[in-house]
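The complex is shown incomplete by one protein chain, all other protein chains being positioned as in the whole.
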Amino acid sequence: MAIIELKDLHFSYTAEEEVINGMNFIIDDRSTAIIGQNGAGKTTFAKLLKGLLKPTKGEILLNGRSTKDMTVAMLAKKVGMVFQNPNDQIFKYQVLDEVMFGPLQIGMDKAAARRNAEEALESVALSGLETTNPYDLGLSVRKLVAVASILAMDTEIILFDEPTIAQDYAGKERLKEIVRKLRSQGKTVITITHDMNFVADVFERTIVFASGKKIADDDTKSVFLKKDILERAYLEQPDVMKISTELGWQESFLTIDEFVGAIKR
Amino acid sequence: MKTISLYVDKGTILNKIAPESKIWYVIAAISIPALMGIRWAGIGMIAVSAVLLLYGKVLRRTLPFLGVSGFVLLTVLIIQGMFWWGNETPLFALGPAVFYVEGLRYALGILINIINILMSFCVLILTTKPSDMMENFVRRGFSPRFGYVFISVFQIIPQMTDTMSTITDAQRSRGMETEGSLAVRIKAFIPLIVPVIMSSLINTKERALALEVRGFNSRKKKTFLNEEVKTAADRYIQIALPVLILAAAIWRITQWLA
Partner (left out) sequence: MAGIIIEHLKYKYPGTDRLALNDISLSIEEGEFVGIIGRNESGKSSLCQAVAGLIPSFYKGAYGGKVLIGDLEVKKVPVDELCETVGIVFQNPFNQVTGAKATVYEEIAFGLENMGIPKDEMISRIDGAMELLDISRYRDRYPFDLSGGQMQRMAIAGVIAMQPRVIILDEPTSQLDPQGRDEVFQAVQNLCSQGITIILVEHNMEKIAQYSNRVILLDDGRLIDFDSPQRIFSRGDLDQYGVEAPVYTQICKRLGHKMEDTGCYPVTLEEAKTVLRQRKGG
């Protein structure tokens, strides 16, 4: 299990404006969602964690070691990140080669890379498309190829940036399953997302960012009960939760199962 | 505002006069010294451009251009000063390198010409909004499609560099090295360039559709939101400059005949 610790983390591109403005928290083995408006600092945090940006002040400790002392290539072995747009990474003519690229880059041998790639493709339900050209696939399927290409790297930490964009019902269900599976394998799963229903369904912990600061951090249900915080961050409750809130019930529910179970009781 | 356009609105007269007047200025600044064939005419034009640039508050922005071309011009000065075919009269020597009067004089001519051209173009480019310049051409019968390509490049290229940095991030995130030896850089080329090409193809197709449904290929006669501005000053400039060019040509002919 990987532990990520932010210590007085600051980042700014220009002297006038801080994008990350003094963050302190620890990400443990709970699956964690980071939510907030565009510009709140979510993507910048992801880039800092990946070493693509360096903190202007403070640091991120990965299992006790500062990411300042690690190169991007070293961090690639520890943190896998699925970017928002699959077109920003896909360059091979065949799906399998694309998914094997990451594992080979971080030093896996060919057999292991292939094994991991096939397994990853299976978990995104794309087995059978190994020899297809990724650009012959629709955007949503191409995005799952990008997900597989990160899963195949078998990193301790996996970070998703807006994974549910352009996914239909089946794609979203598939992603939820992947998050649960990674969690059960003891991996640290983090997502940045605007999709509150996705957060409610699979993430145990939720952190809210606003203007470069952490303004809430708790188990998912407790965060979504803080209406003033949500308003401040221009966010809303997951749809299931809106019902109990609107009806003014004492108890509130995150998921359909929870809701139906409680009513039937 | 992220654009590679060099134009900044400083609110001076130069920003307000029509692009066409400034285009006439460029033509005059280049053709008058050429027609007259006198070095002083070139120097005079440079002085005029410098005053205009100063007045337009963009003289400082001209300096980088002069800096870049200055390096080239220095080499011209050295090479011609030492090796021009007509060199006869040594002027001075730096160790074994001897510089001749004729070559330096020849190089000085080139120098004045280039600086003149450069500075007159700066007067146009640094004080004119690219879209105004293009609209001016389209009004005069240029193809709007050509105009679009010319203008959109200024805005879309900076956006593409953003895409490129995301692509670099995405590939580095998968453990790819992008810095270091030549071999490393060559290896990184394909993983970086293919997504750049593919995503710009995809984006271009989407943008083409979006333009299409806004009548980009319409065969109707185009209208313009911005009126063509033509002040009294413009009318005066657009008469005076051609007259001056003509005068220079006549002066040159009388010189021949004399």
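By letter and in written order, the chains are A and B; residue numbering begins at 1 in each of them.
Quick note on the criterion: a contact is a pair of C-beta atoms (placed from the backbone, for glycine too) under 8 Å apart; a residue touches a chain by one contact, two chains touch by 3 or more.
Just so it is clear, the structure is predicted and the values come from calculations on it, not from any experiment.
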| item | value |
| --- | --- |
| From B:K16, B:R185 or B:K222, residue that would touch the chain that is not displayed | B:K222 |
| Residue among B:S21, B:Q80, B:N116 or B:S131 touching the omitted chain | B:S131 |
| On subunit A, residues whose C-beta touches the chain left out of the figure | 37-39, 138, 140-141, 165-171, 194, 196-197, 234-236, 239-240, 242-243, 246-247, 256, 259-260, 263-264 |
| Sites on subunit B contacted by the missing partner chain, in the whole complex | 1-3, 129, 131, 144, 147-148, 151-152, 155-156, 159, 203, 206-207, 209-227 |
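As a convention for this text, only the chains that are shown with their structure count from here on.
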| item | value |
| --- | --- |
| Gap in Å, rounded to a whole number, between the CA centres of subunit B and subunit A | 46 |
| For the subunit B and subunit A complex, residues of the former touching the latter | 163, 166-167, 169-177, 190-191, 194-195, 198-199, 202 |
| List of subunit A residues in touch with subunit B within their complex | 47, 50, 52, 72-73, 76-77, 80-81, 83, 85, 87-91, 101-102, 105-107, 135, 149-150, 153 |
